[in-house]
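Omission of a single protein chain aside, the complex is shown with its protein chains in their original locations.
Read from first to last, the chains carry the letters A and B; within each, the first residue is number 1.
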Amino acid sequence: MSVATPAPAGPSRKRSESGASWRWSDRLGLGLAWVLGLLFCAVAAAIVIYFLIEGIRYLRPNLLVTNPTPGVSESETGGFLDPLLGTLILGAMSMAIAVPVGVGIAVWLSEFGRPTGLARLAESAVEMLAGEPSVVLALFGAVLFTAGHLGFLSQTSHGVVLGQSFFAAAAMLSLVALPMVVASTREGLQAIPSHVREASYAVGKTKIATTRRVLLPAARPSVITGSMLGLGRVIGDTAIVLLLLGGTLTFQAANSTPLFGLLRGTGDTLTGYIYYTAPTGDGNQPSKAYAAAFVLMLMVLAINLGVDLVVKRSQRAVRWS
Amino acid sequence: MELRKPPPVRRLTGNEIPAPPLRNGNGRHASTTFALPSRRAARDAAIVVDRMQVEQLSVSYGSKPAVKSVSLPIRQGEVLALIGPSGCGKTTLLRSLNRLTELTRGSSLSGRITLDGADIAMLEPTALRRRVTMVFQQPNPFPMSVFDNVAYVLREQASRRPRKAAVRGAVRDALARAGLLDEVADNLDHPALRLSGGQQQRLCIARALAADPEVLLLDEPCSALDPLSTRLIEELILKLREDVAVVIVTHNLQQAYRIADSVAFMYLGELVEYGSAHRMFGSPREARTREYISGAFG
Partner (left out) sequence: MDRDVYVDHDQGFGFLEQDRGLSQDQRAELGLGALVFLVVGLLVALFAFVLHEAWPSFAHNGLAWFGGGGSVDQQLQAISTSGDLKETPVYTFHAWPLIWSTVVITLGAVVIAFVSSLFIAVFMVEFAPAWLRRILEPVVRLLASVPSVIYGLAGVLVLVPLIGNHLITQSEKASVTPTIQLSGSSLLAAVVILTVMIAPIMIAVFADGLRAVPRGWLEGSLALGINRWRTFWKVGVRTARPVLVAGTVLATARALGEAIMVSMVAGGVGFAPNPVDGLIFFFEPSRPLAATIIDFKDELSSPPMKHTLYAIAAVLLFSSAMLSVIGWAAKRPMRRYGVVP
């Protein structure tokens, strides 16, 4: 037998220098990733701490329960009760529209979806809606609500429909929240394996009954997540509020009907109030702005924590085999 | 181009030359119950070269020991099959050969593994993994073309990215060694994920060969494939063993019977028995080995 030298079959055995496994560009890239990562932490911490400190400094409980009053110095201008209520009302109204409509569309897209042309059109429409700036939606709302048919939902003044009311703002805000509800619900429904649906059809249940009794309850965490994300966007929106809500710092009801009048009237939200009291706004009361910003941040934080909680709880719940 | 120390040479002695094909009922030990077609014809005494040596290796994940004090040699020129029931530590042993166990959090290792005499713990992991490459159970070609998949190693391991013309020859060679060149030669830019399962696995083998390794590790490479692809890959492995040391983990005893030259049987982390395939399948010494091979447990 011949003496063995490992016969180099195939490609010639060329080895790169050891240590070349990390090129300098790799080290640079990794270093950059670390630097940017830590920088981001620093900026995020700075933002959070800044608003925390300033908010605590300026937030007093009475601000939450008094209304804005006209005044010159900051001590005279009152709190932001009505804007706070305005945020809550708008949030509730817009979600009351967005959630049922969004879930309905998601169910249609996921379970029915014929004709396919309409389904694809609907998908594109929702996606395009998600990308539209809220100023554009605000202007759309302005046109819609000054047109004859919907004019009854907003204030009229001297026979001219102004197109500004809680109804108008809530309607457009629901469009802002809609894509998120649809996307999240659809994902939740599509994650349910088909054998669950087949099991239900096999005992004679209709599609809609299956959806109502089996699928939607199972997809509930997704619905909740999507709604909360949508709600987050709604309470943070300023453009639609500024254009469609009138910006009157207190509620100005359109007529004296108890609830309907209020909702037909104008008002303000926290975001509009912050815009107004910022140094660039007409009010220029930075201390109030800090306080309101702090409250708004707490609301956003609460929503985020809620989403985290729901997601964590759902991960521990049903396991499809 | 660095010069490598020539590996130690060993010639086969008479005891180690594989015996003629097994046939049932010719007086051999009755524990073998395979009624298979005859094993591949005994090859002429091939050159067998020591490549790696595992010395008293123990691996634990956290507090759970996965491999307990295993020692065995890995040689170029032969196929080593690691067999044993699920959870016996054969995959962990395989993964420790190219230090993939280090990627798992909480893993700890004691003992020594040497490659051509050098302790692999002293080598840079990336350098080691180019000399000892691995093919996984699930074919995992990258989402690129066939050409880019095979060229990936060649491009990324060099300190400067070579031009396409420079690697084309090496890519074709690797594909030829993996027996895939004929099937993809007309369109090397075909997306790799559109190949069939068997072709994808051979592509992964070609990719592993492109790194020009000294040892090729295969972790149950055929378990996700159909019989035809399995046969193609087994023939490929037999051809490859001349140039590369092959270690294959398999839970399929028939496969081990078909292609292995040496067999190591593991049970619950321990190396129960190690020997030539002829002896292990014909007349194993340990009772547990006998039971496993005859199918008493699995």
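One rule holds in what follows: a contact is a pair of C-beta atoms (placed from the backbone, for glycine too) under 8 Å apart; a residue touches a chain by one contact, two chains touch by 3 or more.
Please read all numbers here as calculations on a predicted model, not as lab measurements.
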Selected residue (touches chain absent from view) among A:52, A:96 or A:128: A:128
Contacting the left-out chain in the complete assembly, out of B:58, B:114, B:140 or B:196: B:140
Residue among B:204, B:232 or B:260 touching the omitted chain: B:204
Missing-partner contacts on subunit A, residue numbers: 21-23, 26-27, 29-30, 32-34, 36-37, 40-41, 43-44, 47-48, 50-51, 101, 104-105, 107-109, 112, 114, 118, 121-122, 124-129, 131-137, 139-140, 142-144, 160, 162, 175, 178, 204-209, 212-213, 229, 232-233, 235-239, 242-243, 271, 274-275, 278-280, 286, 289-290, 293, 296-297, 300-301, 303-304, 307-308
Those residues of subunit B which, in the complete complex, touch the missing chain: 98, 100, 103, 126-131, 133-134, 136, 138, 140, 142-145, 152-153, 156-157, 191-194, 204, 207-208, 211
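Just so we're on the same page, only the chains that are shown with their structure count from here on.
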Computed distance of Cα centres, subunit B from subunit A, in Å: 53
